[in-house]
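Inspection log for the structure reproduced underneath, given as structure tokens.
As you look at this complex, bear in mind that one protein chain is not there, while each of the others sits in place.
And then chain A:
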Amino acid sequence: MTQVLFIFIPMLAAVFIPFLFKSIKNVHTGWFVLLVPASLVIVYSTYIADVARGQVFTGSLEWIPSLGINFVSYLDGLSLLFSLLITGIGSLVVLYSIFYLDKKKEQLHNFYIYLLLFMCAMLGVVQSDHLISLYFFWELTSISSFLLIGYWYNRDKSRFGALKSMMITVGGGLFMLGGFLLLGIMGDTFSIRELIAQAPQLASHDYFIWALLLVLLGAFTKSAQFPFYIWLPDAMEAPTPVSAYLHSATMVKAGIYLVARFTPIFALSEVWIWLVAGIGLLTLCWGSFFAVKQTDLKGILAFSTVSQLGLIMSLLGASAITFHVDDVSNSIFRFAAFAAVFHLINHATFKGSLFMIAGIVDHETGTRDIRKLGGLMSIMPLSFTVAAIGSFSMAGLPPFNGFLSKEMFLTAMLAIKEFELFNFNTWGILFPVLAFMASVFTFVYSFYFVCHTFIKKRNEKYADTVHEAPIGMLVSPILLASFVILIFFIPNVIGDLFVKPAMLAFQPFYASAAAIDIHVSAWHGFTPELYLTLGIVGLGALLFSTLKKWQPLYQLWPQKFTLNHAYDMMMIGLDTGMNQVSRSYMRDSMRQYLLYMFTAISVIVITTLFVTDAFSFSFEGTAPIRLYEIILIIVLVIGVVTTLIAKSRLTAIIGLGSVGYTVALFFVIFNAPDLALTQLVIETISVALFLLAFYHLPKLTKINERMRFQVNRAVVSLAVGAMVTLVALSAQSQKLFPSISKYYEETVATLAGGGNIVNVILVDYRGFDTLFEIAVLSIAGIGIFAMIKLRLTRKGNGHENK
């Protein structure tokens, strides 16, 4: 119970932010906010020791118990690791933002509300055991991310980036919801743990592959995998603390979390392994390749995030292979899972610090364009040190933590080609090759980032005005950078405390975290990985030194074939296309709409009659046709035809009147005196009204012209006529039950005390209808009165004319 409430603490805190911002002007609001993640870090740290021993903690809060929907907080190794990342980096980011955002110029209350909302959502995502509440928090991250990206809402690019990320992540989220619902249907439960327990039964279900694809789609859009990564570079319009927090350390890892969490369910399928590993690797290569092209500091980091996320994703894909090998504890694939979680931690540390450095550089020089920067090393030595540590770790160099995870990554990738199921032994060779290429480019952009900002020849323009950032701003990146180095020296402490318990969540073969016999060491002998790393450094250095020669080659890639262009075209195409579609049938013409309606009605009814074989005409029990009836019908037809072909409107009105009177006569010969009476009066009045309307037609357009003949209208009207006739005939021929009217006939005198059945039905048996028909007439009368008397527009015009 209390464990669930921890998730909601940031959201509760967010309620008080505006009051703090408005009432306490001289203290930066961030200081109050800092208390929230900092205290949560302490709370979650208390779980570390127990979770490392393999214990799990659950707490639940009922939300909609009748539908079985609850907020469940489930803390195992994986959730705890993510919770600590979220709150830990969250605290550092809040601390950084206190110095980054000005308390007078910025709308701090908005910023911190969104940030706390996001923190709550992220905690909910990683701790939820219930699929529906997981989805709830998932969409909350999308919305709060949208708000944060669009924080400077008066900039066009911010709004564009916010919308784009919203469209893509929410779109993916909706697919994911579909996958969740399928899972819920298949397993008859929404609890992830219970679904994992019945994974083998699920795998043979018909919906299995659909659920797999839909859930993956959600994970890939959120984690910026190929081809959905395009929102991430545009999300760099957000304030830098946001980029550091959301778009490197937490939100983009929600997809990673999802894939890891669902691995025990889906890993039994080869589609999962191929898709996760393949798309991850493709994203890795693509992101690292295009990162070198960027000129914006945050652009480089965005593409590098994309590529690193691809790396983690491909490792998760490789870790799913462990579900298919016999002896897990000796299999080389167990390194993949370890490397994935390990690199996830490492990436959060170095990428967070790099983003903060990019923000500092932007803050101090006023630009993030790498072509205008250079030579900042001597001016900003501390920032340079942090940037260098982060970049070298990203490039995978010792003595930084990136080296360790990169080695393990290469180990796992080299192992893939050994795998003998699902065609991996033929295509698997691609994995180490692509991984090697991607690592080379990673090396190049890491050096490109740090050297072109800090080392290259100094831009004289900045020499005088630029100085080192305030120490408060540097605290967070320095802390993160020290973690980068620290983890290199104590990888096994991190491994035992965090990585191995987290591995248990998606590698359920081990009895406990202690049973995982993986020992990370900085020096592991002359292995193929080491030679590959040497190759990466060599080739990377070569490519970096010749960067000026081949970087312009990127310009050769035509704008038309980029994914951003495809996205823009899709949005514009959808917009204009939908406009065209709706414009093509919404012509603002009543005739057109009536044509649609009548066509639809007649087509639907006639085909239904045909399909259900409802045509059966019998003329049993019909009355004989008499001579005067025939004559009256001829009169009726003449009246109708006159109305249709009349040259003048007056003739049409008179034709209509004659039709009405003939109908009255029909009422007479079919024994309906009350109807005949009413019909006669009403017909007279309506003909008079028609004449009134006719008389008041404006002079100019009063051209007496016959209605134009159009084939399609003739066809439609014939179809409608045929439909009504057929339906009436079929209905008449298939009367199944005797009428209820016998009852009325027998009881009209005894029960109702009347002689006129029609009138007794109207006011006694079914007086309710009459009441509301009276209401209809009153409304019509009041409406006519209002329309005639109330002339607001004329009054307005008169006012204007004065």
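Everything below uses one rule, namely that a residue touches a chain if its C-beta (ideal position, glycine included) is under 8 Å from a C-beta of that chain, and two chains touch if they have at least 3 such contacts; residues count from 1.
We take it that contacts and distances are computed from a predicted model.
Trainee: According to its UniProt record, what is the protein name of the omitted chain, chosen from "Phenylacetic acid degradation protein", "Na(+)/H(+) antiporter subunit F", "Acyl CoA:acetate/3-ketoacid CoA transferase, alpha subunit" or "NAD-reducing hydrogenase HoxS subunit delta"?
Mentor: The record names the chain that does not appear here as "Na(+)/H(+) antiporter subunit F".
Trainee: Among A:Leu680, A:Leu729 or A:Val763, which residue is in touch with the absent chain?
Mentor: Once the missing chain is taken into account, the touching residue is A:Leu680.
Trainee: Identify the residue among A:Thr2, A:Asn26, A:Asn154 or A:Asn671 that touches the chain left out of the display.
Mentor: For the chain that is not drawn, the touching residue is A:Asn671.
Trainee: Touching the absent chain in the whole complex: find that residue among A:Ile48, A:Leu382 or A:Leu691.
Mentor: Hidden-chain contact among the options goes to A:Leu691.
Trainee: Among A:Thr367, A:Thr385 or A:Thr642, choose the residue that contacts the chain missing from this document, as touch is defined above.
Mentor: Candidates A:Thr367, A:Thr385 or A:Thr642; residue touching the omitted chain: A:Thr642.
Trainee: For the chain that got dropped from the picture, name the residues of chain A it touches.
Mentor: Contact residues on chain A toward the absent chain are 626-628, 631-632, 634-635, 638-639, 642, 650-651, 654-655, 657-658, 661-662, 664-665, 668-669, 671, 673, 676-677, 680-681, 684, 687-688, 691-692, 695.
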